[in-house]
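All protein chains of the complex are present and in place, except for one that has been dropped.
Chain lettering (A and B) follows the sequence in which the chains are written, and residue indices restart at 1 in each chain.
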Amino acid sequence: MIINQFLVLAALLFSIGIYGVLVRRNAVLVLLSIELMLTAVNINLVAFGSYIQDTLRSGQVFALFVITVAAAEVGIGLAIVVLVFRNRASANVDELDLMRW
Amino acid sequence: MSLSAYLPIAIMALLASGFAAISLGLSRLIAPHNPTPEKLDPYECGIVPLQEPVQRFPVKFYLVAMLFVIFDVEIVFLFAWAVRFTQLGWYGIGAVGIFTLLLIETLVYVWKRGALDWNVARRSRRRPAVVEPLTEKAA
Partner (left out) sequence: MNMNLLAVAPEVIVVVAVVALLMIDVQWRPGPVWWAIAAAMGIAGATAAVALQWVDYRGADAASFFSDMIAIDGFGAFAGMVIFPLAGLGLMAAWPLIRSQGGRGAEFVVLVLIAATGAHLMAAAANLIMLFVGLEVFSISLYVLAGFTRERVDADEAALKYFLLGAVASAIFLYGIALVYASTGTTSIGGIATYLRSTILLRPGVLMAGMAMLLVGLAFKVSAAPFHMWAPDVYQGAPGGVTGFLAAGAKVAGFAAMARVLAVALGGRIDDWAPAVAVLAAVSIVLGTLLALVQSDLKRMLAYSSVAHAGFILTALVAGANGIPDMWFYVATYAVQVLAAFTVASVVSGATQGRAPLSDYTGLASRSPWLAGMLGLLMLAMAGIPLTAGFVGKAAVFRSAIDADYLWLVIVGVVSAVAGLFFYLRVIVLMYMQAADEESGHIPVPGGARVVLVAVGVLTVLIGVVPWPLLTWLRDALPL
């Protein structure tokens, strides 16, 4: 089995995710970018698990946990974004500048 | 596994996009094209649109979406359990039972708190918020 394609795909997804986190202004899109990063990790975990023929299937099990935790994280993240949106009628992360220095 | 294994997928993708492009392009080229103001209205039957078509979703949708995502994805663990159902035996049933009980507990709590009530006015009437004012230094 050749693992390179999976690793390249995962690395690309992760980089796109980081790019989105750094560049996007809308908090929901930042949230999506974070999800992209977690998905990249999942691809990596499953690919590695299959590549090294782990009899415990740690990679796949880990991926399941990452999926559930990501769902919980998205739930909380959306709730916080909705809260911020209610209070200032905008979900633009650049406007979060009440506190600096 | 090499890249040639993906050849059928590539051909499929080419065919699909080609079909879409050809049918859309042909209809654009062949179809008669004489627009009138009435035809460009959002509702050709004559109803005057009263507001912008793109509306924000009410926040309640987000609440339901969040709850759905959480409860939906937790089921992932049941798949893993189902794959090894016989080998795990009673241990697995016990573990999944505890897991499900906790999920049900969460559902009951969410329900009782009124997060599943679509009508928010009803929820606030049933649950008067008892807020004790905090004695705080005047800002």
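One rule holds in what follows: a contact is a pair of C-beta atoms (placed from the backbone, for glycine too) under 8 Å apart; a residue touches a chain by one contact, two chains touch by 3 or more.
Since we're looking at a predicted model, the values are computed, not measured.
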item	value
Which displayed chains the hidden chain touches across the whole complex	A, B
Touch residues of chain A, complete complex, unshown partner	14, 17-18, 21, 27, 30-31, 34, 37-38, 40-41, 44-45, 48-49, 51-52, 54, 56, 58-59, 61-62, 65-66, 69, 72-73, 76-77, 79-81, 83-84, 87-88, 93, 96, 98-101
Chain not shown, touching residues in chain B	91, 102, 105, 108-109, 112-113, 127, 129-137, 139
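Just so it is clear, only the chains that are shown with their structure count from here on.
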item	value
Residues of chain B that touch chain A when the two form their complex	1-3, 59, 62, 65-67, 69-70, 72-74, 76-77, 80
Partner chain B, residues of chain A touching it in the complex	1-2, 5, 61, 64, 67-68, 70-72, 74-75, 78-79, 82, 86
